[in-house]
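The next block holds one structure in the form of structure tokens; read it before the comments.
For this view, one protein chain was removed and the others were kept in their places.
So, chain A:
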Amino acid sequence: MDTSQYLEMFIEESKEHLQACNEHLLELEKNPSDIAIVNEVFRSAHTLKGMSATMGYEDIANLTHKMENVLDLIRNSKLHVTAELLDVIFIAVDQLEEMVLDIAVGGKGKLDVTDTVQKLHVIETGEEVPVAATTVEMKEEIESAQENWLSYDDYELTVIHQSFEQDYQTYEISVQLREDCLLKAARVFMVFELLEKMGDVIKSSPSVEKLEDEQFDNTFYIALVTSEPKDDVQKKLLKVSEVTEVKVNPVTIEQIKNRQNSELQKVVETQELVVQTEDTSDINDSPRTSSEKSNPSKANQTVGNKTIRVNIERLDILMNLFEELVIDRGRLQSISEELHNNELDETVERMSRITGDLQNIILNMRMVPVETVFNRFPRMVRQLARDLNKKINLEVIGADTELDRTVIDEIGDPLVHLIRNSLDHGVESPEIRKANGKPEEGTVVLRAYHSGNHVFIEIEDDGAGVNRQKVLKKAISKGLVSQEVAATLSDKQVAEFILSSGFSTADVISDVSGRGVGLDVVKTTIESLGGTIDISSTEGKGSLFSIQLPLTLSIISVMLVELGEEIYAIPLSSIIETAIIKSSDILNAHNQKVIDFRGKVVPLVFLENVFDVPRDSKEEEFHSVVLVRKGDKLAAIVVDSFIGQQEIVLKSLGEYLTSVFAISGATILGNGKVALIVDCNALII
């Protein structure tokens, strides 16, 4: 079967299921006796197993199968949830994730999982949990009973009964196909055709539909009513190529009845047993109502909105087309202004409104809840806490806050860095915490919220905070600050040192408070996204990292300026203000023209010189300047005139023109022409 067309769907859904596994497993760790959670995990694992088997990813199917077995034991209360057990399952989920990612990048999803399978097997067979051994055996017995033998409903029993009366035989036949059988469905068809010549097939396991879809391993079971002798049936079936083994068992109506009765009894028995063990383990829990127990899964299921998955590229295309529309709208507007036709004016106005709404909708389509990034952290924190021997409680607030997809894709790594940092160097070990009169369990809060045109993401811990003395000592030795100035710095200013690049070297981790493992990288990444990062820390009480991000990267506010015939856009985020200065205000300092701006000497940058704008140079008495900043440094960019402030859609210059000096991108203006966006950071050295 060609499954390539389902590949994308498979990958996406697998990721979702794995994420669900992760989340529920974490929940399970907190409430080890909640069978409803196990059921959720089981469901995800089961679906994953089915999907991967259909797609032909054997390793994934194998591993999920083993995982499922263990989960099944848990949900039947034959195993207790322990941290060690969860560790193994988490490893399994990790490996599954690895395999799915491998498939996503074009691999075959192969991975050596024998070790994990072995571990799961050990858990499953109960070598480490001898208490459960007897029940496990019983369970297997039932399973095999259910698997190997067919069970019949009343109608089928009647048919069998009647056939006995008419001297027909009923055989239960098991047919095994060769493992490398390519066209299983075809073999099944041939077997059925043969059987139907001999008699009536009254039942098959799996069902005929499943057999046709090849949804079985290599063996299937059939109940046949026939007058042919047993050996003939067997020999005829063995004639079908790729059939390796055929077992024909004559059954009597009594046998069937007995079997079904005993099976029923067994099931009831185990169920009783289940209830018993559950009761004992639940003894400390608050009693649950019976209705809750009868459908535990429903309560946990979230009501999903109807959604459709759209490739982000398609949204980009839609966006581009829409921009074309907006450009045409602009033209229409200017035409209607010239013509002064009332009806045209009205139509254009209506069109403007509708396109405005449309723009909002399209932009909203690109918004993704920050949850997609956040949901990998609980798992990470758990693992880190175990590795570091710390007790940490992670609180996630505002996971439904929405951000543009482009930002979401970028923000993950910096957050991982910050959280690791908080756990590793922020939160102290339980002993130290206890000694300092804090609860043993440290709390790390991950928070997201909207404010104005920005999204804030904060990571707060109640750990040791930044050690002022150590950081200052390091800063002085690195020459970042002088001894005298150091004493006057506020705690906040000191804390900000750990974001500077001098603090990212490896030896710092042990020397200074420990904070600052590559935090300068975090800072750079966030700044490249047009955001800022802020630290506030109180020694002994904890630290708060606050990241401010623009809602979307694709739309920014700019100031459009004119230079000769050309139009450039300067991002508003770097502009402090605009001003008009007189030529006589320009001063000379070492060949560098400067102005005195509110008592500060600010260098002038003549954009026309930097960009070699072709034009007739003329001396002007007044100059329009845009004051921009990069960190603490200022510069005054000299332009011909200001056009005004505008929201623009950010576009890249493409693969061909990578890293052009002082140009960070481009945008398309209302008249359809391209305007370049000035990268102020490159202009200020």
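A few notes on this one:
As a convention for this text, a residue touches a chain if its C-beta (ideal position, glycine included) is under 8 Å from a C-beta of that chain, and two chains touch if they have at least 3 such contacts; residues count from 1.
Definition applied: contacts and distances are computed from a predicted model.
According to UniProt, the chain absent from the figure is "Chemotaxis protein CheW", selected among "Cytochrome oxidase subunit IV", "SDR family oxidoreductase", "Chemotaxis protein CheW" or "ANTAR domain-containing protein".
Taking the complete complex into account, A:Asp612 is the one of A:Glu484, A:Asp612 or A:Asp632 that touches the chain left out.
The missing chain, though absent from the display, is touched by one residue of A:Ile547, A:Ala666 or A:Cys680; that residue is A:Ala666.
Touching residues on chain A toward the chain that is not drawn are 319-321, 323-324, 566, 610-614, 651-663, 666, 668, 672-676.
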